[in-house]
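Coming up: chain A.
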Amino acid sequence: MSAMEFAKEIDLRNLPCPMPVVKISKGIKEVAVGQVVKAVTTDPGALTDFPAWAKTSGHQILETEEAGGEVSFFIKRLK
Partner candidate 1 sequence: MATLTYIVLVPMTYLAVGVFAAGTLWRLAGLLRRPRLGLPLAVYPTQKPGWAYALADALLLPTVLRHNPVLWVALALFHLGLLALVLGHLELVADIPPLQAVPHAIFLGKGAVGLAMLLCLLYFFSRRLVSPTKDLSVPEDYLLLALFFLTVLFGSQMDWARNWYDYSTMSVNDYRAYLWSLVTLRPSIASVDGTGHTFMLVAHVLCADLLLMAFPFTKLMHAIFTFALNRIRRG
Partner candidate 2 sequence: MEASVRDELLRLFGSKLTREMVLNLETCSRCGLCTPACHAYASLSQPRYAPAYRAEVVRRVYKRHFTAQGRLLPALGEAKPLTDAALEELREAAYSCTGCRRCMVCCPFGVDTQQILSIAKLLLVGAQAEPEILAMLADVSIAKGENIDALKAGFLEGVKRLEAKVVERWRVQAGATPIPTEVEGADMLYVALAGAHSIIPAAAVFNAAGENWSLSFFEAVNFGAFVGDPAKTRRILDRIVHEARRLGVKEVCICECGTAVRVAKQLSGGQPFRVVSLTEVHARYLREGRIRVKKLPGSFTYHDPCQIARNGGVYDEPRLILGSIVEDFREMSPDPRYNWCCGGGGGLVAMGEETLDFRMRSSRVKADQMRESGADVVVTACENCHTQLDNINTHYGLGKDVKFLSSLLAEALTDR
């Protein structure tokens, strides 16, 4: 388990296109600026989509963690 603290966890496993990006962009607005969201995904595309999304929307990916075929992103809301 990661020691990273987060305010909200979003399940993005096995979603149709383009729901992972749509849901993470909505989900990040549900925490306060400065708080962290944990997003869990199984899709390889998400591994490039999320960093690209973070770049365009101005949020920060603090850490990426892999466990049992799933990848968790810890994303800090910056604005």
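As a working rule, a contact is a pair of C-beta atoms (placed from the backbone, for glycine too) under 8 Å apart; a residue touches a chain by one contact, two chains touch by 3 or more; residues count from 1.
The candidates came about this way: all candidates are chains of the complex that A comes from, given by their letters.
Predicted model, so just to flag it, every value in this text is computed and none were measured.
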- Query: Which candidate touches chain A in this complex: 1 or 2?
  - Reply: 2
- Message: List the residues on chain A that touch candidate 2 in their complex, please.
- Response: 14-23, 25, 42-49, 51-53, 55-57, 64, 66, 69, 71
